[in-house]
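The block underneath contains the structure these notes are about, expressed in structure tokens.
And now, subunit A:
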Amino acid sequence: MSLLEVTGVSKRFGGLTANEDVTFTVGTGQIVGLIGPNGAGKTTLFNCVAGFFAPSEGTITLDGQRIEGLPPERCARMGVGRTFQIARTFTSMTACENVMTASMLHERKVSDARADAERWLGFANLTRLADKPAGSMTISEQRRLAVARALATRPRLLLMDEVMAGLNPSEVKEAVDVVLKIREHGISCLVVEHVLEGIMPIADKIVVLDRGRKIAEGTPAEVSSDEAVIHAYLGDA
Partner candidate 1 sequence: MKTTVIAAACAVLAVGLPFALDTSHLNMAILVLMAAQLGVAWNIVGGYAGQVSLGHAAFYGLGAYTSTVLLVKFGVNPWIGILAGGALAAALSFAFGWSCFRLKGHYFAMATIAVAELVQIFFTEWDFAGAAVGLYVPMNKTGWAWLNFATKMPYYWLALGLLLVTLAVNFWIERSWLGYYFRAIKDEPDAARSIGIDIARYKQVALAISAFFTALGGSLYAQKELYIDPQSVLSTALSIKMALVAILGGVGTLFGPVVGSVVLTSIEEFTRILFGGSGKGTDVIIYAGLIIVIAVFYPTGIVGWWNNQVRRFRSRQAAGAKPVSGTQAAGELS
Partner candidate 2 sequence: QQEIKVGVIYPLTGSAASVGGELRNALELAADIINNGAAGVPDLPFSQGKGLPNLKGAKIKLVFADHQANPQTGATEAERLITQEKVVAIVGAYNSAVTATASQVAERAGIPFLNPESSSASLTQRNFKWFFRTTPHDDLFVHNAFEFLSELQAKKGIKPGRIVTLNENGLWGTESGKLQAKLAPDYKYELVKQVSYPAKTTQLTSEVQALKAANPNLVLQSSYTADAILSMKTYKELGFSPDMILANNAGFTDTEFIKTLGKDAEYIITREVFALDLAKTKPLIKQVNDLFNAKYKINFTGNSSRTFTGLMVLADAINRAGSTEPEAIRKALAATNIEGKNLIMPWKGVKFDATGQNTLGQGILVQVVGGQYNTVWPFAMASRDVVWPMPKWDQRK
């Protein structure tokens, strides 16, 4: 059984269909890339999995338990961690406090939470910024912080929305290392990314969405040679 099973999920906003009948799975310890043109419905799908939207149709299960329609905090408790496309850090706190707050899902004691947070900051190469107020970090720094924060909730599945945007190639490499490390911890990852250099080399599977529908699924190699994907997303370059 796969960790995450998304079955026949549709999501409509008024007249607009953002997701239509999307089905795929994420296995334990897998990195799955979710790609597709702008407006394909990736973030929307994310929001459905993380509980921010209730799907209009379809089911979502985590480890066999239905989670669709649950509020975000319940999803988080069940093991779905996420980052936001626009980093939403707690701006009045330092980086460390941001992560501590997330750690508190398991460690109510502040000193324990701090120790835990410091571990995760180290994990995401952010130790240097631990005491910096999140409000004065650049956007890309905040994204990395958001990853550390999501990890601190000890998710089984981590949803990452474009965490590699705005990084230069060598920074992308660092980020890739972080994702690999996350997998080593036994955490599955569902990654939305336009920076293909960041996702293609490491993904176990790629799911491609276009206009809300799944148009392809397979290994990176399979997907990148798929006609439909090239046409809709990669471009003929």
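In picking the candidates, the idea was that all candidates are chains of the complex that A comes from, given by their letters.
In this text, a contact is a pair of C-beta atoms (placed from the backbone, for glycine too) under 8 Å apart; a residue touches a chain by one contact, two chains touch by 3 or more; residues count from 1.
What you see is a predicted model; the values in this text were computed from it and never measured.
Of the numbered chains 1 or 2, all belong to the complex, but just one touches subunit A: 1. Here subunit A touches candidate 1 in the complex through residues 50-52, 71-73, 76-77, 81-82, 84, 88-93, 97, 100-102, 104-105, 108-110, 113, 138, 146, 149-150, 152-153, 170-171, going by the rule given at the top.
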